[in-house]
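Note that one protein chain of the assembly has been removed; the remaining protein chains are unaltered in position.
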Amino acid sequence: MVQRLQGGSLTVPRDTKRVIALQEELHSHLPSDPALRVKTLESLLVEKGLLNSETVDRWIEVFREDVGPKNGARVVARAWTDPAFKQRLMTNASKAIVELGYPQLEAKNLIVVENTTQRHNLVVCTLCSCYPWALLGIPPPWYRSFEYRTRVVHDPRGILEEFGVALGDDVEIRVWDSTADVRYMVLPERPDGTEQLGEEELAALVSRNSMVGTAKVAAPTRAG
Amino acid sequence: MVQRLQGGSLTVPRDTKRVIALQEELHSHLPSDPALRVKTLESLLVEKGLLNSETVDRWIEVFREDVGPKNGARVVARAWTDPAFKQRLMTNASKAIVELGYPQLEAKNLIVVENTTQRHNLVVCTLCSCYPWALLGIPPPWYRSFEYRTRVVHDPRGILEEFGVALGDDVEIRVWDSTADVRYMVLPERPDGTEQLGEEELAALVSRNSMVGTAKVAAPTRAG
Amino acid sequence: MDGIHDMGGMHGFGRVDLSQDEPFSKANWRARMFGMELSYTQPGGFNVDWLRHVMECMPPALYLSSEYYDRWYWRDVGVLVNAGWVTIDELKSGKATRRPAGQDEPLSPESVPMILHQGLDNRRPEPRAPAYKPGDPVRAKTHGSPGATRLPGYLRGHVGVVEAYRGCFVLPDANAHGEERADPLYSVRFSAQELWGDVKSPGDLMLADLWESYLEPTNAGR
Partner (left out) sequence: MDGIHDMGGMHGFGRVDLSQDEPFSKANWRARMFGMELSYTQPGGFNVDWLRHVMECMPPALYLSSEYYDRWYWRDVGVLVNAGWVTIDELKSGKATRRPAGQDEPLSPESVPMILHQGLDNRRPEPRAPAYKPGDPVRAKTHGSPGATRLPGYLRGHVGVVEAYRGCFVLPDANAHGEERADPLYSVRFSAQELWGDVKSPGDLMLADLWESYLEPTNAGR
């Protein structure tokens, strides 16, 4: 941690105009294929002693296997089944997820917002792609898309329709733009007909999109 | 003229959302090389009876040979040497240029703004590339560039410096954004030391950029 | 429409490339695109406001990465395909499958000098007296039109002073979408201080031509 934050006592120039000119120069000199450029960058940084490739591997493993929307889904299922936990989650979500053993990277200041029959929350980052990694993993392409970033703050109902979510005019919509250090997760509505299900079964129903606010959780289809 | 304006009694759908979707579709289906696409479009329109290629040739000839900044330069030289004409030009520029026999396409509602030691005008079209064709021809690439369009309304002095024009803090800057049907031409300052020159010689000194406001007219360098 | 074209004041662009000219001959695609745009029979008649709007609807990445006359291409094929006069397949193959019915002969080379000399004019008789006079303070409205408009984003909500009345002109916001309506037009003057706040030369002035519909008195409730 400490190590990661260290960069020596170097004073870095941090000037906007300089970087605009630099970005233009970089772009005009480097090849167009990103796969090639990224590969070259990795070997260069390793050679310079600034990067350990095994650390890159480790991060990829972690985000493929340990961190993803299944974390968020279990938090949702717990909140649905344990009123005292739900209360702690709504009051101090960051603390509540640590209690369950979940990590905190990009969820250190987490706020959970609850969808009800009267209020529908959805989350965006118009300026980049801020997202609660620890609970939902890496944001899906649609969340990072220019289409979503530009349109959801202007026409949330139009976006929701594209995702197949139709809301009545009486439902209040709240679009949370993650402009700062707070990360948002939506607590979706528990669907009817799930009274008999346990925490594990409930978690299996909770989709990634429902925790960003672009889906509702559907009741399970009854199998034989 | 009338012919050109006719399109039959067709009712054309004019819906923004429809065209946004259409533009995306066009882009995804057509080849990337513009030269190829333009050539194909021309033969297609000819085949459909919507275009005469000789008319295209004629427009190109006209804008190569007859219409260009030399028109504007002669107007400037006349204004410098004929105070009565200058007064008519400043009062009703469209009428004054017709008096000299110049055309009116994209200069039908022309306003001439005068640069002095105390005031420097420059012209832009932030939304597209509006420009007084009849007097200055086709706008140069820099005028249509995103760099000029974005920056000149925010930092006109920075732009002028890039063009080699340094103005004192006491000079008032006026940036005219051509957002409507009015077209603007700058009447540059007549340089000192040109008292002996005739209209033709003066016109030869007047650069295109000086009539847009990104240059001053330099006095002639004295030859032998 | 707050599209990519509405770029006045946007940051992130570098130095201006001062190269003066580009090839412009009968054999060059740029020149042919230019000439074509002035020559082809346009569906529904020539409507500069609709033409501009169709270009504004280009995907923003394409708008920024296309050459100037290539944006003209995308505009004109947008106009043609939208009206059903041309299909995407035809644009690929160059082979016409049908001709639009009832069209006159296309513009002839002989008409060029007349159009050049007369120009086109969107000025109209004045339906009413202008509401503002030079010297009046005015505020550019905060909200733009969702369709075509010529009120740039960088002026919205800001207070300026009427510099001059320019006469009555067809309003692009209506005309682009098929309704011709004349509206008084003014040059309005804004200070850099008002538009940008903390700039090096707060006294520099920006002037734009704004229709009366784009303006409100400064005492209007906000």
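For this structure, a couple of remarks:
Letters A, B and C name the chains as they come in the text, with residue numbers starting at 1 for each one.
Criterion: a residue touches a chain if its C-beta (ideal position, glycine included) is under 8 Å from a C-beta of that chain, and two chains touch if they have at least 3 such contacts.
If you're wondering where the values come from, they're calculated on a predicted model, not measured in any experiment.
Considering the whole complex, the residue from A:V67, A:L136, A:V186 or A:L205 that touches the absent chain is A:V67. The omitted chain makes contact with subunit B at the following residues, 16, 20-21, 24, 146.
Summarising the interface, subunit A meets the missing chain with residues 1, 3-8, 10-16, 18-20, 22-27, 29-31, 34-35, 37-45, 47-52, 54-64, 66-67, 103-109, 111, 124, 126-129, 134, 138, 140-142, 144-151, 153-157, 159, 162-163, 169, 172-182, 208.
Seen from subunit C, the chain kept out of the figure touches residues 1-4, 9-14, 56-61, 63-65, 142-143, 146, 157, 196-198.
In this section, only the chains that are shown with their structure count from here on.
The mean-CA centres of subunit B and subunit C are about 14 angstrom from one another, to the nearest whole unit. The mean-CA centres of subunit A and subunit B are about 49 angstrom from one another, to the nearest whole unit. Among all residues of subunit C, those that touch two or more other chains are 11-15. Shown for subunit B are the residues that touch two or more other chains, of which there are none.
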